[in-house]
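A single protein chain has been omitted; all remaining protein chains appear in their positions.
Presenting chain A:
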Amino acid sequence: MSVLVIAEHDNSRLFTGALSTIAAAKKLGDEDLHILVTGSGCRAAAEHAAKVAGCTKVLLADGDSLGHGLAENVAPLVAELAKNYSHVLAPASTFGKNMMPRAAALLDVQQISDISGVESPDTFKRPIYAGNAFATVTTSDNPKLITVRATAFDDDPAEGGSAAIEEIEAPADQGLASFVGQELTQSDRPELTSAKVIISGGRGLGSGENFQMLERVADKLGAAVGASRAAVDAGFVPNDYQVGQTGKVVAPDLYIAVGISGAIQHLAGMKDSKVIAAINKDEEAPIFQVADYGLVADLFQAVPELEKEIDAIKG
């Protein structure tokens, strides 16, 4: 049997989360790795998928009904294709989380969410209780539908493949939902889930303006800016900055937590960072229990100083 990966893309290239999902798929040991690219005007993304090392075939479903990734239109297509595969994998992004369970229910299989490890082709490890426990689960469902925690697998960027692209027919619009509009956050900084360095702010920042202090440091480090739920709820930054159980899960080389207490729900999203540094004026803050380097200090003095010190090193 073979494995199908549902790739998320921006119409021209696959996202890093898709590459991590492909890396997870390769651990299943199957010979055939197919990548499904769905969307509207997404041929370039399919061409990128065809170059992915190890990919043996790309399925391209290009049509208006698939344009905005509506689950009502994508899930029936995935469910139909899934019958030819032993495993179907998608990234545990908002796209994958929205669409995959719908496809799984159409197939009457119990999906496995957000896997962080592949033990064998039917046994997977996944976080539960906000990452405070890990469950190892075995499934006998067929096909196996799985979403993948991108940060748990290398986003293998290896190219050099030359898979054939097979066009398949886009399904008819189910007429259940339609796209109205979107407001995407514009930023020149790296994307949060793939950034090597992240500097995050919490309620301690006090206002949205004060996040500019973090942004200046971020720009010097080539870092992304994240936030705790408290900072998002207070309106300091948009919701897509949120790191945590209900936001994004990140695992950068360096995570700098500024003015973040370290609630369980926040730790769930960043505990797997290689190095954690924390700046907080409360020395009892739980963030210090996971921080490799902790500094008890007022962030309003420490962050500008941090900027200067980084200048000194980089200079």
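Details
Rule of thumb we're sticking to: contacts are C-beta pairs under 8 Å (C-beta built on N, C-alpha and C of every residue); 3 or more make two chains touch, one makes a residue touch a chain; residues count from 1.
As a working rule, contacts and distances are computed from a predicted model.
Only one chain is not pictured, and the protein name UniProt records for it, out of "Electron transfer flavoprotein subunit beta", "Quinol:cytochrome C oxidoreductase", "Light-independent protochlorophyllide reductase subunit N" or "Biotin transporter", is "Electron transfer flavoprotein subunit beta".
The residue from A:S20, A:S65, A:T151 or A:Q245 that touches the chain not shown here is A:Q245. Residue A:P127 is the one among A:G39, A:G63 or A:P127 that touches the chain not shown. Only one of the listed residues, A:I6, A:A49 or A:A75, touches the absent chain: A:A75. Residues of chain A that touch the chain left out of the display are 68, 70-72, 75, 93-95, 97-106, 108-114, 123, 127-141, 175-185, 193, 197, 221, 229, 232-233, 238-240, 245-246, 248, 253-254, 264-265, 271, 274-277, 279, 283, 288-297, 302, 305-306, 309-310, 312-313.
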